[in-house]
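All protein chains but one are shown in place.
Entry: chain A
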Amino acid sequence: MSEILKETSLEDKFITHFNELESRINGESKSAFHDIRKEALESFKTLGLPDKRNEEYKYTPVQRVLKKNFDFGVVGEQATLSADEIRDNYIPGLKTNTLVFINGVFSEKHSEIISKDIIIKDFNLALKENKEDIETYLAKYADYKEDAFVALNTALAENGSFIKLENNKVIEEPIALYFINDAKSKEVHSQPRNLFIAGKSSQASFIEVFKTTGEQASFTNVVTEVVVNENAHIDYFKIQNNENTSYHVGTTHVWQDRSSYFAGYTFTLSGALVRNNLNIIIDGEGCESHMFGLYLLNGSTHVDNHTAVDHRKPNSFSNELYKGILEDQSHGVFNGKVYVRQIAQKTNAFQSNKNILLSNEAIINTKPQLEIWADDVKCSHGCTTGQLDEEALFYLQSRGVGKERARVLLLYAYAAEILENIKLDPLKDYLEGLVSERLHKNF
């Protein structure tokens, strides 16, 4: 009986959060977006938090772990991180526009915008000041009617960013968003929301870094919508290097207009439970989309990458490569959907997921899912799961390379296939460093 009471209470807690939010933002409750919030909340109530009966969350028991690890009380006072503690998380040598969010809340003090020709705002402010863009783009892509976490974020998001590139603007300095959770003294949870709008023929790189410090549990439910207009060129990076008490659900939803380019890179090095959704809609001809992922898992880390690319127009190209190295009792999940609509003739779509399991207890569930209605297309998919190649190991040893060194060399080469696609050198160096450190220390 008490179990049932507890079950209803988790969703109810979020509903309490919503009521609390509604009472606070009295003046805004007439806005168009507020109607969407209310719709999203209704949708959340209907959907409920997914458990393993939900096909999309079959291997990733988010509901269960949230119940087990969180109170979800109303968010308390701000964290007390020092400037140094925050700067420690920055990517060295990379000149960026820097946005810092502490426990989900934008910190103006630690943020710095250095590029001209770009609009960067706190999400909350944009809701008031950029009504036209908000009405046109916000919550138009990430579907709050389908996914409970998107619904929850849409209902509750109060923080995050609004970033807009005007037509033809090329932003040299990447835009780095650091989401830092301070879970030193108590659990934290946040629902940041980002909206990136790239005007025609504009170009920029976005980097989202998620970092938790402290021993208490943290939960982040982030939604990012990326609007890539005609001929725009966007690189998007998501870097997750968290404490093992960190729970993360994130959805990045990309919409591409004709002749545009989008490349998404997802790096996951640690965390308790991570679920990443990357959805791309190709809604114009001549588009190019890349999805690269690398996950290095150990301990009992659980990482689930769900990707979907929807070819809705002809003559576009998408390519996906996700690679994982799993040790200990870690658990990886990969699900890659490719839709090619009947109209999307001459589509080229490729997908590959590769995994190396270094222990007998590590688990990977991988599922490619191609649905193709067009008949004149080139599509392929494949997945491989195996151990480290013993024959290659022996070959290197027989040349005098020590066994441990040979293992690192092989694993690093395996990971490098993802890393070598990164064009921003300092970022590439930084990630190479993280990967190399991990391989030396833990494998």
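By our rule, contacts are C-beta pairs under 8 Å (C-beta built on N, C-alpha and C of every residue); 3 or more make two chains touch, one makes a residue touch a chain; residues count from 1.
Heads up, the rule we're going with is that contacts and distances are computed from a predicted model.
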Inset, instruction - Determine which name in "Transcriptional regulator, LytTR family", "Cytochrome c-type biogenesis protein CcmE", "Transporter" or "Fe-S cluster assembly ATPase SufC" the UniProt entry assigns to the undisplayed chain of the complex. - result: "Fe-S cluster assembly ATPase SufC"
Legend entry - Touching the absent chain when the full complex is considered, from A:321, A:416 or A:434: A:416
Legend entry - Omitted-chain contact residue, chosen from A:109, A:403, A:423 or A:440: A:403
Inset, instruction - Could I get the residues of chain A that touch the absent chain, sorted low to high? - result: 389, 391-392, 394-403, 405-406, 409-410, 412-414, 416-417
